[in-house]
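Selected chains only, in their assembly positions.
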Amino acid sequence: MATLHLVNKPAAWEGCHPLLDPKDAVLLIEDGTYLAQQALNGAAFHALEPDVRARGLSRRVHPSIRTASFDDFVRLVESCERVVTWSA
Amino acid sequence: MAKRILFLLNRTPYGASHALEAIEAILVAGVLDQKVSVLFTGAGLYQLLSDQDGGALGGRTVGKMLGALPEYGVTDLFACRPSAERLGLGDANLCLPVAWLDHAEQRRLINRQDIVTS
Amino acid sequence: MVISIAVHGAPYAGAGSRTALRFVESALRLGHRVHRVFFYHDGVLAAAEPGVAPQDEEDLHAGWVRLGETHGVELAVCIANALKRGMLDETERDRYERKAATAHPAFAIVGLGQLIEAMTASDRFVTFAA
């Protein structure tokens, strides 16, 4: 994986999306998990599970998006070359 | 003297402390016998989504707190229908019954108020 | 005309607290009575005692204190929002056995009832968002 993108609110998707590389991964966190209700494209997508559950989104996550624990989050950081954080 | 006060809720429930703190103010307005209305609009609709579990983040559940509104005398709960359609939300997904308003009805709701806050 | 306002944003270099302060100054200059400024959400941080403002940025805390002390404007801070953000006056300092009060004495730490009272007792109520 080249770059891990963290997206922490829906509005941040607009900036993130055009800069995705097919080798990248995206982790939706916090309010960014609202984006997980739809199919997204351009990279591999994950959504942070506690944020999904708190917001009542567990049954609304699109099947193409995998939920991730905090341990998974750490493993994503391990396996990428750099992390880019998108907010606002 | 009781005033007609509209609380406009347009923030997500867990993105910041804003939603929880705003609900606390609404409860107090209800206790103090004001004529309180609440309008959920935009991302504020997510406050009403069912199956929330604030415990997953070590805190309170916003949807449950909203459920206490009627006990505090706050029963005029409105929601923006166009926002709900944009977000793909309907009655079946919500934890609380609300009256759906289109934009013209929301304009009339605002025009009936003494005070609007958020 | 009697005006009250709510301030939702933090004071340091944020926009809402500064806009609110300027608005109140103008309202007083134009002869209105400002019944109460109610600090809510991050707005409560305006009361923080020992902020050290950068030399080249306006100190909004000092601006609010001046408004309270010179013009007698009531500066009311929501107690629930204040406590969780570390703002305590001397009463709360004693209750929670902390080392020092962190809220400047020009600000009164009050309950949410005072927010609703500000609405009912005023001709206009203006919310300054974060």
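Order of writing sets the chain letters: A, B and C. Residues in each chain are counted from 1.
Just so we're on the same page, a residue touches a chain if its C-beta (ideal position, glycine included) is under 8 Å from a C-beta of that chain, and two chains touch if they have at least 3 such contacts.
The shown structure was predicted, so the numbers you read here are calculated from the model rather than taken from an experiment.
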| item | value |
| --- | --- |
| Copies per chain type across the entire complex | A x2, B x2, C x2 |
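FYI, only the chains that are shown with their structure count from here on.
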| item | value |
| --- | --- |
| Topology of the chain contact graph, where touching chains are joined (line, ring, star, complete, other) | line |
| Between chain B and chain A, distance of the C-alpha-averaged centres to the nearest whole Å | 28 |
| Between chain C and chain A, distance of the C-alpha-averaged centres to the nearest whole Å | 38 |
| Where chain B and chain C are represented by their mean Cα positions, the distance between them in whole Å | 26 |
| Where chain B touches two or more other chains, by residue | none |
| Residues of chain A whose C-beta touches two or more other chains | none |
| Sites on chain B touched by chain C in the complex | 1-3, 5, 17-18, 21, 24-25, 28-29, 32, 34, 114-115, 117-118 |
| Residues of chain C touching chain B in the complex | 6, 8, 40-41, 80-81, 84, 111-113, 115-117, 119-120, 125, 127, 129-130 |
| For the chain B and chain A complex, residues of the former touching the latter | 12-15, 43, 46, 49-57, 61, 63, 88, 95 |
